[in-house]
Each structure stands twice: as structure tokens, then as C-alpha cells.
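Every protein chain except one is present and positioned as in the full complex.
Chain naming follows the written order as A, B and C, and within any one chain the residues start at number 1.
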Amino acid sequence: MPYSADALKIYLVLGLSSGAAGGLAVMLIPGARRRLRNMITLLFAASGAVFSWLTALSVFAGKGTRIGFVSGDLEWSLDPDPLGAVFGLIASTLWMFATVYSFGYMAEKSGQRVYYSFFLFSLSAAVGVAFAGNLVTLYLFYELLTLATYPLVIHERTPEAAAAGTKYIMYNLSGAGAILIAIIITYRYAGDPGFTGGPVLAGVNSPMLGWLLVMYIVGFGVKAALMPLHRWLPAAMVAPTPVSALLHAVAVVYAGVFGVIRVVYSVFGRGLAGQLGISRVLPWVAASTILAGVIVALRQDVLKRRLAYQTVSHLSYILLGAFTLQPWGLAGAMMQMITYPFMKMTLFFCAGIIARQTGETRISRMGGVGRKLPWTMAAFTAAALGMTGMLPLSTFWGKYYLMKGSVAGGMWPFALVLAASGLINAACFIPVVVQAFRGDKTPSCKEKGGSMALMFAPAAALVVIALVTGLVPGIVWPGAEAVTDWFFG
Amino acid sequence: MTAVIADNLPAFVIIVPLFAGVVLPVFARRQRLVEGLVVLAEAAGLAGVGFLAYIVFTHRGTDWVYQMGGWPAPWGIELTVNSLAVFFLFAVMAVSLPIALFTMGNLKDEVGSNKRTARFYTLFLLLVGSLAGMALANDLFNTYVLVEVATLSCCGLVSSRGTPRAAEAAFTYLVLATLASSLVVIGIGFIYVTTGHLNMGFASQGLAQAWQDRPHVVWLAISFVLVGFGLKSALFPLHVWLPDAHSSAPSPASAVLSGLAVKGYMICLLKFLYVVFGPALMKEFSVDRILVLAGMAAIICGAVMALPQDDLKRRLAFSTVSQVGYIYLGFGLMDENGLAGALFYLASHAAIKSTLFLSAGAMIASAGKKKISEMAGIGRKMPLTAAAFTAASLGLIGIPMFSGFIGKWYLIAGSLDTGDFLPTVIIIAGSVLCAAYLFPVIRAMWFETPQKAKQESTVQQECKTAVQHAAEHMPAGPGVPREVRVKDPGAAQKLALILLTAVIFVLGVVPGPFIELARSAAAELLMLR
Amino acid sequence: MKTLLEKLIVNYPYFFAMVLFSIGVMTVLTRSNLFKKLLGINIMGSAGYILFIAAGNIRGGTDPILHQSDPGTVYVNPLPSALMLTGIVVSVSVTAFALSLIIRLYKEYGTTDARRIARMRNEVTKSDSSDRG
Partner (left out) sequence: MIKKLLVLLIVLATAWVGLLAIAELPPYGMPDNPVHNQVSERYINDALEETRAMNMVTAIVLDYRAYDTMFETIVLFTAALAVVITLKTDKKELGDGEEEGGR
């Protein structure tokens, strides 16, 4: 593969910009030409994924590249490191699956032009968050991600959607505001050395650093749905299912999680974070979010809301691993970050299929769905097992390394928390599955049709990927290893 | 000829718009010529400012003092060309040129016949000229006279709409603005009595010696000047006149009032406080604390008052109250970063608020509706206008790559410099609230479908019957009501909106030279140099 | 207190300027009749003139016009007079404009009372919205 410096720059720019370019292209195509629009959407989503892959692979191979642009006292720069590469990979890859699913799910809905163009814009913003080379650039794409996903949240055009959209904007802009203050304080302490040259704040000594960290965590915690700041996430479930699946289970919330990890490892650095006692306090916050999220999820009857709260819980798995400041913990966090979205998206996809085909969104009324939609429910079952962290599925490895990390750090209670959360997760989903196959009602619907195929294919593919990576974790391990080496090597 | 202009450039920048304004009514019947002259005068002003900026940049550190009529300082009137003046002149010219462009061929709907538009243009140019004068003037009484020119032309612009509502708003504005002028003139009187000078530099020296003997006089002078200019520039508890005046004026007038006129008074106040009284006296009388407190109150209260407004222009007017708070906050920080941020924010807000008012005006004019709830789906029909509105909104909220972000960045940096954390939080809270009152507009424009086909159809029917009626009873001609078509305005308007949006982007993406200019202005004001 | 009083008596023109100013502000802010507001503005303006002119005066000085004078003449300071000429013109302009606005409002509403005008205007807008809704 050619790794010349120019080629790398081109990959980086194309990976970042194909989403935005596609969004513009889709915006310009008349609404009636659906087939052409879908082709272009897929094309640009694919090109974003391919170039992100190329960039990520070159980063893993140790060949980074950097694009910078100075304006005034600020510099905007793209400079992917392994952590960003992992996030960029996940986001851009899953975007393709969600795009295909959207073709099926959105087939008969209105406002598709706006939907697809902003869907692609958000891809660019997410990739930008991943590849950002310094704090200001991260902040730029972070804000753009909020803005680009806003039209998707209010897509249904109902008053409820509008209210959810406003909530979404308010929460995320407030969080971004906290981040902005923190960034400016960081710049005052340390200038702008970028992420790749070691921790930004290394060598800075100030009593304010603790508060700075709190501000960062609170700011990114809003998007990462850390427990008291998570309220926008269930509200945003009014969005169409692909949006919920991709953005609110993966891309947007991952941007928050990614930001937290970025701050802990790239801004403060392991040493400073250790001194500030991150590993003593914050894992408890994460652990309590894990348990509280999943317990609240148990009480939800609307399937998407249950999934949303369960997302809140699972995101904190990643944070827990990162907060341990142990190599194994970080590796676990990365494995969790890579493997978990496959399963979560499958769950959302299946929930969307059920809602589309039967019109049911409440778990209590889903009896007998499994008999009519056997394949869908099979995929759902597999994903549900994945949520509990069973072996043949890839999520096991994430949990395994997380436990290893917490035990290695002498923090065995977290291993117990993880185990308990697995059990509660089982309690969350197994009854759904059982009821779906045993229930007495038989809703009238079929598992057929073109849009059904478009919706089911991505879900099935995700399950297959999860199975394969579960059996051969070596496929995804290099990513986790690269990140761990980068920060601990 | 060029040499004469180059030597008298500071006066030239003031005189050209004023003279063009005075000449305009002569050509009142020839619409094209009038419009051409206005744009020409603006362009000449902008070119002059560009040259002034070049001079300031090449002779850094020394002010160009221009003596009007050739009389030296304490006897005659002085103009000072320094970074602050050039910065504000740039803002004035770069924003008023697109506004003038926007008005081309577009004013009759809101103002009236050819003659009336010519008068409107005259008032507009007089306002621009007086603002340019405020930037340069280095004489207390001269500043007062310029402020009066600006006040009268502002009130005239508000009243030019011709509606009783506008006349009422103009009267309130005139009364309060004149009260403010009286406060200012009495403040100037106190300064004159204690120092015997009207030149800002000499008065400042005099005050530095005299204030300890006469603390109450200086205190009274400061507070009169502060309240006077605060009233004119709608500092929070004194903003009562602004929403009515700015929302009932014709849209281009709203743009220039909200975008520039308010800023002119702020620059005057800035010069009075920093140049005449000086940073030391400001600290002594804790003017800085008052400015910061009032600014914070303005940010929050203005935004909260903007939230429930359904009339689009009123919402924008209240937003001005809130945004003015940011600038005052920066003025009060007494810090290089904060002051530079405030100046940058001032320029940025001038461009942004003008864009907002102009695009809102275009939408109101073509849709015939002025409530936000009635604007549903207008973005599809007027994409460029709505896009300009959206870009400006994002700038106002402070999204990176737009000008507002840079201003907020330096404001936050400045308030962190002073070690006070509360203003920082208020700045952020203000931009979140700003999103709260602007996002519903954006949502309505782009993402909502026009409501209630039924109402629409009855209106259409009424129109139809009216047209039929007219056709039956009248020969076809200009009297027949034209068909209402909602679409983007004409080429000149589009160009104006594009130019203003470009200014917002340029300030946001390459703020380098502008922030440098603002910073050197701040350093001058704080006497760091 | 006594010294304060003495000083005030010495500075009596300034004192009257202050009194006029207070009366003017009260009139502008509390009267709802538009004419009275306008009068208040003019009273405030007069306060400004008195302040300036008093500042320029010298007890026993003559007006600043060169007569075939003996060299010992003390002239008062001419600058405040010059400034106040400008000030008076400004005041006249403001008064003219305000009067024209009052005429405009009177034609429309048939009253010069600010409160009544506001009430009538609110009724108009209310009926407007009810028509629409």
C-alpha cells in the first residue's frame, strides 16, 4: 500500500470531506430521483469509510500525517493518532451499515433529501472529531456534530420531536461551553502543542487542574451520557431508528466518550491524571452509571427507550476501563469500544424492523412477534446475548479485558460491578426474547419485501461480524494494542 | 488632487458620506443616480479607511493627529487616527456598504416614494458619516455634536417607516436619547469646569491632577457619561426604548441601528472612559465592576426577554440587548485580551446583526408575515436568504469558524485573566440561551412545513376575489394587486447578504490581522504602550 | 453642612442648573403628555447651558467683543458661549423633530397622551390578531 506523505494527506482529506461533499451533492439532487440519491449516498459513505480505513491503517503502521492551518492565534489541524484512528474506523464503517439500513427503513418516509444530506454531514463531523489534531479542532467538529445531527433528531417534525431537538441542542451546547472554557484555560497553561506530542498539560502544576478536569469530564460527559447528564439521550429517541442506532448508540455518544478518553490520556496524560486521583474517583462514577443505567432500562416498556438507557450503561464500560489508567483497562475499553457497537446497532435495527413491520414499540405488546419475524428475532437474540457478554460474541473480549484491567489495578469491586451488570442485562433482554417467541398474540405481518431485505441484511451482517470477531479476536486486537502502546508504550 | 486627499484623509472619511448625504435630496427624483451615489460614497469611504489602515500598520505606535482647520490641539479640533479609530471605521464601512447595497431598488415597499427613499438615504449617509466622526474625534464637544447628528438621523430612520407605530417608537427613542445627550453634555460640562479643556488628551491630564481635589465632580461626570451613553447604546436596565425602535424601523434601518449606531455610542463611551478618565480613575470609581455587572445582567436578561417574542424583528432587537452586554462585559474587564475580544465582538456583532436584520427583512417583505410561527418552510422558497440568516445565527451562537467564536474566545480569555470565573460562565450561558432563541427560527424556516392548508386557501380565495373585483372595476394596470410570490430578493440584495456572510466567515476563519488591530487598540486604551 | 451651604451659595448658578436638571428629568420620566416630555427635555438642555455659561463667566468681566478698549479690560471666557450656540441649535433641531412626531401622532390618534396612545395601539394590535386567528 502506498504510504507516501502526499498520498496520506489525500486520504485524510478525502476521509474527512467525502461526507460533507456527499451531503452537498444529495442536497442538490431533486427529491424525486431517489435511486440516484441512494447510490450517491452509499458511494460517499463508502468512500468516507475506505479513506478512513486507509488513514487508520497507515496510523497503525506508525506513519502519521498532519494537516494544519493557522488562523490568528489558533491553529486548526488534523493529526490522527491510534485512538482517533480507532474511533474514525468504527464510525465510518458503521455508517455504511446504517446507510443501507436507512434505505430500507426510510423508504416511504418524507423529507429524505434533508435526512440523507445531514446523515452524510454528520459522518464528516464524526470523522473530524476522530482525526482532530488539537483541542480547538476537536471542539470545532464536536460542535459541528451537534449541529449536523440536530435536523436528524427533529426529523419526524412532531412537537415532541421539536422539544427533543431543543433539549438535545441545549444539553450539548452547554456541555460544549464547559469544554470551551476548559480548552481556553488549557491553552493559557500550555499553549497548543497538539495531541501527538505527548500529554498537553505535562509539566504544568496548578491547583486549578482538578477543576479543569472536572470541567472537561462534565463537558464531554454530556455527550457521553454520563449519568446525571444523560437526559437528552432518551428524549432524542424520537428520531428515526437508523439515527438512534448510529448516532445515539454509537457516533455522537462515542464522540463524548472519545473526548473523555482524549482528555484523560492526551491532555492530562497518565501521570498527571494519576496524581489528580482520577483512578480513585471517576471509576466509581462510571460504575454507578453502569448499574443505574441498566436498572432504569429494566423499567422501560418502550423498546427503544430501554435500549437508550442500556446505552447509557454500556458507554460507561468504556469510561470505566479508561479511568482505571491501567494498560489492560485501556485495552479493554478499546475492545469494548470496537466490539460493542456492532451488537447495539443490531438491537436497534431489529427494534426498528419490529416497529416498521408490526407497529409495536412497547415490549409488553410484542408477544408472538418472534413467530412472525423469526430471523429478526434470531438476530435480536444473538445481540441480546452479546449485551450480556457471552463468549462466542465479540463483546466478551471487551468485558474480559475490562475485568482484567480492574483486577490488575487492584480494583476488584469493578469486576463485580461488570459481572452484575451482565446479569441485569440478561434480565433486561432475555424476557423480551422469550415473550416474543411464546406470546399468544400473532400480529399480522410478514418478513418479506425489498425494504425488509435492506433492513435485515445490515443487521445479519453485523451479527456475523460479531461472531467472527468473537471467535477470532485477533482481527480487532491490533487496534486496541496500538492505542495501548501509544499511551503506555 | 490625490495628495490633497491623502493629506486630509481623516477628514475625507468623515466628509464624504456627509457631503454625499447633503447633496442627495437634489437628485431625489432619479432613483438610480441616488442609489449609485450612496454606494459610491460608501465605497470611497471604505477605500479611504483601507488607506488609513495601511498608514496605521506601517507607522505602528504613532498616532496620526490631524488638526482640523490647522489649529493646534487645545484651541482647535483634533482627529486622532489610531488603531481603535481604524478598527471601528473598518467595521462601519464594511458593514454599511452591504447594507447600502441591500437597499438598492428595495426600499419603496417599506419607506415610500422616490423622494422619501432619497431622504432615507440622506439620513443613512449622515449616520454613517457621524459614526466615522465618532471613531476619529478627539474632542469632547465635537463628539457630543456628532452624537447628536447620529441620534437625530437614527430617530429619523426609525420614523421613516411612516407608520404611527414607528412614529411612537421614534418619539420615545428621541426623548430618551436627548435625555442621554443632556447627561453627556452635563458630564462634559463638569469635565470642562474642572480642567478647562475640551481636547481629550488635555482633559485627561487635567483630570489626573484635579480628581483628588474634586472627587465628587469626577464621580458625577463619570456616572453621567456612563448613564448617558449606556442609555443610547441600550445597556441593560436602560434598554427600554430599543426593542420598539429597532423592530418598527424599516429593515435596513434596523440593521444599521442595531449593527452600527449602538456601537458608535459604545465607542464614544470607551473613549470617554479609557482616554479621558483613564484606567486608573475607572478602577478608582469601580466603573469596571459596574460595566462587568451590567454586561452580565444584559447578557442573561436580554436573552431571556428575547425567548418569548414571536415577532421576528423584536426577537432580534432583544438579542441586541443581550449581545451589547458581551461588549460591555469586555469593556469592563480592563484587560488586553478582554478589551480586544470586546472590540472584535463589536465588529463581529455588527456584521452578524446586520445580516440577521436584512435577511429577516427580506423574508418579512416577501412573505408578508412577521411572526416566527408564520415563517414555516420559508427556507425552501428563499434558500439564500434563509442560509444567510442561519449562518449569522450560528455566528451569534459562537460556533467555531464563525466570527462570534473568536470574539467569545478572547472575551473568555480576558475574563480568565482577571481571575473572575463568573463572567466566563455567563458568556457561555448567554450563547446557550442565544441558541435557545435562534434555533426555533431556524427550525421553522427549514424544517417545518407551512401550516394549515385551510387558512392558506381562504387567504388565496380572498386574494382571488379581490383580483377579480379589481379586474372587473378597473382597467388592468399598475393598480392590480401583484401576485404574492415568495422568493429570494433581487441580485443586489443577494450580493449584500453574500458579502455580509463573507465578512462573518472571514472574521472567523482568518481573524489574524483584525485581532491584531483590536489588540493594539486595546493596548493603546490601557496605556500599555 | 454649613460650609457646604456657603459653597452652594457661592456657586449658585451651578445650583440652579442642578435644580433645573432635576425638574427636567422628573418631567420627562413621569409626565405622559408628549408636550410636557418635550418641555422637560428643553429644561434639561437649559441646565446644560447654564452650567457652561456660568463656568465661563468672570465676576466683573465684559462680553468677549473687542471694543476700542483699554488694555485692562477683563473679558469672560468666549469658549462656552460658542459651544452653547451649537448646543442651542442642537436643541432647536431636536425640538422641531419632536414636534413633528407629536403632530404625526396627534393626527393618527387624536391625543397627545402617551398612555392613551399605547392603549389604543394595543387595542388595534389585539383586534388584528383576533381577526387573523
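Methods note: a residue touches a chain if its C-beta (ideal position, glycine included) is under 8 Å from a C-beta of that chain, and two chains touch if they have at least 3 such contacts.
From a predicted model like this one, the values you see are computed outputs, not experimental measurements.
Within the whole complex, touches from the chain that is not shown fall on B, C. Remark: the omitted chain is touched by one listed residue; of B:A210, B:A386, B:I399 or B:I412 this is B:A210.
Only one residue from C:L39, C:L79 or C:M120 touches the chain missing from this view: C:L79. For the chain missing from the display, the contacting residue among B:T195, B:T424, B:T501 or B:S520 is B:T195, taking the whole complex into account. Within the entire complex, the positions of chain C that touch the omitted partner chain are 3-4, 7-8, 10-15, 18-19, 21-22, 25-26, 29-30, 54-59, 61, 64-66, 74-75, 77-83, 85-86, 89-90, 92-94, 96-97, 100-101, 103-104, 124, 128.
Residues touching the missing chain, restricted to chain B, are 18, 22, 25, 68-69, 71, 74-77, 109-110, 112-113, 115-116, 119-120, 122-123, 126, 130, 133, 141-142, 145-146, 148-149, 152-153, 155-156, 159-167, 170, 190, 192-197, 206, 210, 213-217, 219-220, 248, 368-370 (touch as defined at the top).
Keep in mind that, in the parts below, only the chains that are shown with their structure count from here on.
For the pair chain B and chain C, the distance between mean C-alpha positions equals 27 Å. Put simply, the C-alpha centre of chain A and that of chain C have 67 angstrom between them.
Averaged C-alpha coordinates give centres for chain A and chain B that are 44 Å from one another. Interface of chain C with chain B (complex): residues 17, 21, 24-25, 28-29, 34, 37-38, 41, 44-45, 47-48, 51-52, 55, 79-80, 83, 86-87, 90, 93-94, 97-98, 101-102, 104-105, 108-109, 117-118, 121. Interface residues of chain B, counted against chain A in their complex, comprise 394, 397, 399-401, 406, 408-409, 412-413, 416, 424-425, 428-429, 431-432, 435-436, 439-440, 443, 446-449, 509-512, 515.
Residue ranges of chain B in contact with chain C, taken from their complex: 141, 145, 148, 152, 155-156, 159, 164-165, 167-168, 170-171, 174-175, 178-179, 181-182, 185-186, 189-190, 192-193, 198.
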